[in-house]
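Data block below; observations after.
Some chains have been omitted; the remaining ones sit where they do in the full complex.
Note that the chains are named A and B in the order they appear, and that numbering of residues resets to 1 at the start of each chain.
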Amino acid sequence: MKSYRKELWFDIKRRREFINITPEVESCLRESGVKEGLVLVNAMHITASVFINDDESGLHHDYEKWLERLAPHAPVDQYRHNVGEDNADAHMKRQVMGREVVVAVTEGQLDFGTWEQIFYGEFDGRRRKRVLVKIIGE
Amino acid sequence: MKSYRKELWFDIKRRREFINITPEVESCLRESGVKEGLVLVNAMHITASVFINDDESGLHHDYEKWLERLAPHAPVDQYRHNVGEDNADAHMKRQVMGREVVVAVTEGQLDFGTWEQIFYGEFDGRRRKRVLVKIIGE
């Protein structure tokens, strides 16, 4: 069994951002030499997500608005977690979108449907953040 | 390490549908010959889910109503994604229910609690759709 690990680092300028990280994960997969197996891609932060969906800017706008409706940022004092912090809503948004994805590796490729792309979803950014890529297989 | 891959195809008649795919996944597992390992089951579409819950029609009705409340289909023009499409809500419903499940394989069986069953959850159907089953182990 082969195993491979890499951290991807991102300089997140804004509080909320969606970044397509599919090319970086594909490059990890090539580097790993794994042909059959599983890739785990997870946020290493608890106010961020890794998820699979469409690379379409209208949808990303809709996601942001929708998540804000489900878990509003303001007023920040509605959350007990917000003592010296203002990111409680980010912990909720991340649960809706998920922490991680597991993707099949087949013949050395991410085994994806037509529109599947991997995103890092940030809900409390404005600093450097990281994603873990772990690949196991043969 | 053994590895196994199969696509399950479904002809989805309605816009929304929940299908119990546990028997198909069990049949893949037998075919794979894997006794100890992991099964990944994921939707290959970005408006659909694979999730584990109860095979109870009342609950499925409740899920549909609840998801409609969290992410309403209409009015379709409330979503920027809906330019020549009307499925933005389906991209949201899928995030709540999840893209994939990972299930342990123990002694050649899906290692499940009493009530766990695997479902394909469709939110934008009325065409042929597919699910990926990937099994790794020994």
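Convention: a residue touches a chain if its C-beta (ideal position, glycine included) is under 8 Å from a C-beta of that chain, and two chains touch if they have at least 3 such contacts.
These figures come from a predicted structure and were not determined experimentally.
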Oligomeric state of the whole complex, in copies, if 2 are shown: 3
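Going forward, only the chains that are shown with their structure count from here on.
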Cα-centroid distance, chain A relative to chain B, in whole angstrom: 20
Touch list for chain B against partner chain A, complex: 1, 3, 5, 38, 40, 42-46, 70-71, 79-83, 88, 91-92, 94-96, 98-100, 102, 130, 132, 134, 136
Residue numbers on chain A that touch chain B, as the complex places them: 1, 36-38, 51-54, 56, 58-59, 61-63, 66, 70, 96-98, 101-104, 106, 111-116, 136-138
